[in-house]
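First the structure, then my questions, so here it is.
With one protein chain withheld, the remaining protein chains of the complex are depicted in position.
Showing chain A:
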Amino acid sequence: MTLGAPSHERAAGRYRVAVVGAGPSGFYAAEALLRSGRTVDVDMFERLPVPYGLVRFGVAPDHPKLKQVTRVFDRIAEMPGFRFFGGVEIGGVVTIGALRSCYHAVILATGAPVGRLMDIPGEGLSGSYQAGDFVAWYNGHPDFRHLRFDLDAEQAVIIGHGNVALDVARILAKTPDELRHTDIAAHAQEALAASQVREIYLVGRRGPDQTRFAAKELQEFAELADCDPVVDLDGFAEIALGVVTPAPGPDSEAEAVLAMLREFATHQNTKRRRCVFLFNLAPLGIEGDMRVRQMSFSRGVAQRPLILDCGLVFSSIGRRAAPVGGIPYDETRGIHANIGGRLAIAGSVLPGVYVCGWGKRGPQGTIGTNRACSVETVGNLLADLSQLDEPPGQPDSLFAGKSIRRFVDYPAWTRIDAEEVARGGAKGKPREKFIAIDEMFAAAGGGVAC
């Protein structure tokens, strides 16, 4: 940062900002920059050849309407001053330091990819997985396509009461017909069609009034073709079973969730599969020899532990940002330490590098929450802009002498997109994703040579 009097907006030349990560928060940050009226160019770098982050690899395949948000991202990508570099990993051959030497500012929009551990015995047994890995697998993420899940088990336990846990449960609960016309990855579609899972336990540490479920997502469990939602009334012991009057205001979502769980408690069980919601249970351990056989939970003092027989465990208790060398990290919250999106150590701000999205505020909110989040970060970046150092390098020099030979620009991505949609159309699916990096580049016509 240049000390002394702030320089004026430069008459010649333009400001350059690098956005790392092509998920929702990265796109909304790009949009805020390009709409700011300042002379800013934005280069977006994405490790994978394809954009959209968790909209492609997180949003469940049976939620196609949510994926229509990609139309907004495509519109942002068309704004003058925007460039996309897909298939270029920052932190690998090209470092954040190298980016900083070519851009006035760098925004990390790299999310919270690391699943939190339960830190209990047996967590490493075969059959015990991170929910996020399962999600990435059924969504065709190239890094997770080789995973195998023990779907020959009849009981599955999911730990955590958030919307990712609901996604995992719902995908396990759905019939092949319910998934047939989604963009689920072919390998997952095939494996799930042979699944023996009949009982799905959704286990939370806290009570039914303290879940992180969205009422809308919970509602879907009342409408499954071959799975009944089951609620254990024991968990309601401390909550009056009176008539719920949803009140407007911040608590109305929790009230709506509670009302729905009460409705589930009166539900008749007639279907082949059951999804059982359990509350106030703290994980103690996972037992088994070679693979998961059962899981035990504490029910509180003076009560025997609860044992659930199961061959599958999915942990969905939160995610954190991946620590990056040289970037301050808040261990407690699992985010890049920041104040309003400016990186910060012990209350003082490090100018030039910014953060938005889940890496800034943790894994919470809906897709649109990222918009407000990125707008805030970009507001602070723009306030700093005239005082940031002039970078010595040019983006064109980033790949010089590096092993990166090719990347996917936005026109190349639209070719991959068209190919995926065509492949899906032949099967009655909205798209059949490419799941290997090489396939993606091939569909992109080889990509753009550096």
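We adopt the following convention: contacts are C-beta pairs under 8 Å (C-beta built on N, C-alpha and C of every residue); 3 or more make two chains touch, one makes a residue touch a chain; residues count from 1.
Rule of thumb we're sticking to: contacts and distances are computed from a predicted model.
Choosing from "Ferredoxin", "ABC transporter permease", "Na(+)/H(+) antiporter subunit B" or "protein-glutamate methylesterase", the protein name stored in UniProt for the chain missing from the display reads "Ferredoxin". Screening A:186, A:375 or A:404 against the full complex identifies A:375 as the residue touching the chain left out. Within the entire complex, the positions of chain A that touch the omitted partner chain are 24, 65-66, 68-69, 71-72, 214, 216, 247-250, 252-253, 365-372, 375.
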